[in-house]
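My questions will all concern the structure given below.
A single protein chain has been omitted; all remaining protein chains appear in their positions.
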Amino acid sequence: MRQILINLARPFVARPMTAFGVLFLLTIVVFAALSPWIAPFPPDQIDPVNRLQPPGVGHLLGTDHFGRDTFSRIVYGARLALLIGIGVVVFALATGVPIGVLSALFPRLGVVLMRMVDVLMSFPSLLLALGLIVILGQGVFNAILAIGLIYLTTTARIVYGLALRLKAEPFVEAARSSGAGTWWIVTRHILPNMISPLLVQASFVFAFAQLGAASLDFLGLGAPPDIPSWGNMLAESRIYITRASWLLLWPGLMIVLTAFSLNLVGDALRDRMDPRFRELMRK
Amino acid sequence: MGPYILRRTGAAIATLIAASVIIFAFIHLIPGDPVYVMLGDAATPDQVEELRERMGLNEPLVVQYLIWAGNALQGDLGQSIFFETPVTQVIAEGAETSILLALITMFWIVAFGIPVGVLAAMRQGTWVDQGLSGLAMLLASVPTFWVGLYLILTFAAGLGWFPSSGYPSIFEEGGLSNLRYLVLPSLALAAPNAALILRLTRASMLDVAREDYVRTARAKGIPPYRVVLRHILRNALLAVVSAFGFTFAALISEAVVTETVFALPGIGRTVVQSILRRDYPVIQGVVLVIVCLYLVINLIVDLSYRLLDPRVELE
Partner (left out) sequence: MLNVENLVVSLRSGIPIVRNVSFRIEPGEILALVGESGSGKSLTSLALMGLLPPSIAITGGRITLDGAEITHLAPHQRVRRGCGKVAMIFQEPMTSLNPVLRIGEQIEEAIRMHDPDSVPAERALELLDMVRIPDAAHQLRAYPHELSGGMRQRVMIAIALACRPEILIADEPTTALDVTVQRQVLGLIRDLCERLGVGVLFITHDLGVVAQLSERVAVMYAGVLVETADVVPLFRAPLHPYTAGLMACLPDPDSDEPHMATIPGSAPRADAIPDGCPFAPRCPRAQSVCRSGTLPLVRGAEGQAARCHFPLTEGALA
């Protein structure tokens, strides 16, 4: 048992920054799972007497213009951050992987599908997301779809490149010539070999989903205003920043550190990955 | 080179046509009658009939698309519902701000991202490199609007060095000194992108430094700084140049937010406001123009990459 723990800890001792990233992400997960127990106040409890309180004893991180407790809203905001991150990653992988793999296996279909991906990529990502929000309407689920659509394209491209490479590997050629079916090759040879690059891609997508969601929130087109999200907290505090700069600091730091931690983890995973695939994952 | 340009341009045009179909379809994908979608529920029957007529909404969809695309080709992107002026005019009004913002931002990106990336690569493994690489990753994780708000808080509200918002044209009173309005926005916009270029420059310098021909250059006895400039940097920049198309796309996305933060009268803010105002012809027009621009810039990046690298055959 002790040996297992030591082995698990080894990569993080060698890279203290990555250890920090993992610890921070664990904190976010704990915040999200145990919000009602960690947060001292309900996130939407209004207290007009104590508006714009600086950080102090009663309110650890101060209060906003409605007198809501910033720390409590930060803790509850972790829920949305995780929801958006996981949602976008699941959507991007669930769509991008089949598109990429099918395109690699069936070149004729691939020409069409990858061309469509190219077309989607010719739209600046935020405009694509905004367009989808306009069509679908505002909401958390639609924000996930809108941001997911952006990473559908990048994921499909990367998976396509990986699958093409794997398809040309001797062990896949061998399986094919010994009569293995397409389904067998995909599930036994192609997908298992993609797991580590996909993990890397997932951590980067998770990171950029945070930034995308924050931008949507900031423009007033993300999560509805009654939901405590870090982006909404920033958007609402905007006009008070000269009077209450802490309102800008805490939610911003949470977004930055979450994205930063995920990038650190993604980088660490990439460095441990098969070097042949590394160049494909560089952005 | 000729046939390559033709083929590459053909592909870009095909992409543009496909993108224009999506942009056209946008109006019809919004739930509701397109006319009411565009005019709002308070439209008078006269307005409704006039718009129906103008957009050819009684025709089949294909014909509608052809009318719309034909008009766009002739420089008619329709009429803004909010401003009641041609969309092209709305775009033209925001163009100066957005183009200048993009140029100044690009300047910061090149002026900081590349030299600092070279420095980090040359000090690989030292605390200088670790500090710079860590800083770059941190900057790449920061939302531009947050940086923008802090810049406003510090340099506009606090120190009063730069104005906090707005931008009067350089052709109006103040002339070129009006560019100071764009300093903070361009810095906010440049931060994450310069960080990406820094990381890319560093990684690509280190890749090239391992090449055999760099060892050949060292063996000649030329001084280390010349090995870096003439042999490593020159090859490393090829990879960086090819990333500029991607950087441009990222810039446009983030400019939408940055222009909103700094209340700049640019195209990006126009898009956001048009979404909130449901001024759909403006959204369509702006997106179409941006996609065109993106494709043209990518074409240029692609061709210049091929010109810079003699190995790529231009058959």
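Letters A and B mark the chains in the order given here, with residues in each chain numbered from 1 onward.
The rule we apply is simple: contacts are C-beta pairs under 8 Å (C-beta built on N, C-alpha and C of every residue); 3 or more make two chains touch, one makes a residue touch a chain.
Note that the coordinates shown come from a computational prediction; the quantities given were computed from them, not determined experimentally.
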item	value
Omitted chain - touching chains that are shown	B
Touching residue (missing chain; options B:Arg54, B:Arg180 or B:Arg234)	B:Arg234
Per the touch definition above, residue among B:Tyr36, B:Phe82 or B:Tyr213 touching the missing chain	B:Tyr213
Residue touching the undisplayed chain, where the options are B:Pro3, B:Pro45, B:Gly75 or B:Gly221	B:Gly221
Touching residues (missing chain, whole complex) on subunit B	211-213, 215-224, 230-231, 234-235, 238, 308-311
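What we mean here is this: only the chains that are shown with their structure count from here on.
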item	value
Approximate Å spacing (C-alpha centroids) for the pair subunit A, subunit B	23
For the subunit B and subunit A complex, residues of the former touching the latter	14-16, 18-19, 22, 26, 29-31, 134, 137-138, 140-146, 149-150, 152-153, 157, 196, 200, 203, 246, 249-250, 252-254, 256-257, 260-261, 271-272, 275-276, 283, 287, 290-291, 294-295
Residue numbers on subunit A that touch subunit B, as the complex places them	17, 115-116, 118-119, 121-127, 130-131, 133-135, 207, 211, 214-215, 218-221, 234, 238, 241-242, 245, 248, 252, 255-257, 259-260, 263-264, 267, 282-283
